[in-house]
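Left out: one protein chain. Kept in place: all the others.
Moving on, here comes chain A:
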Amino acid sequence: MLRCKDIAKLLSDSLEKELPWTQRVEIRLHLMICYVCRRYWKQLRFLHNCITNYYDKKLDKDPALSQESKKRMQDKIIEEMNK
């Protein structure tokens, strides 16, 4: 019999890779009888979802370089070119 600790690890692993069907069955049986692991699984999936969302959003932001930064970078490049 798998304990909650094993199940929690497997659940976390299942976000990374496909588990063998024997383990999937064990997880399902355990979740039927254990509400703490059920809660953990729900929260874990939510979290996983949020993390993906968060980085997608972060990519959408358009952080342009300020004029000063551009000027500073350009000057540095030109300085190096003239060396």
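Criterion: contacts are C-beta pairs under 8 Å (C-beta built on N, C-alpha and C of every residue); 3 or more make two chains touch, one makes a residue touch a chain; residues count from 1.
Note that contacts and distances are computed from a predicted model.
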item: The complex's invisible chain, by UniProt name, from "RNA polymerase sigma factor", "CO dehydrogenase beta subunit/acetyl-CoA synthase epsilon subunit", "Fe-S cluster assembly protein SufD" or "ABC transporter ATP-binding protein"; value: "RNA polymerase sigma factor"
item: Interface with the unshown chain - residue positions in chain A; value: 3-6, 8-9, 12, 16, 36-37, 39-40, 42-44, 46-47, 49-55, 57-59, 61-65, 69-70, 72-74, 76-78, 80-81
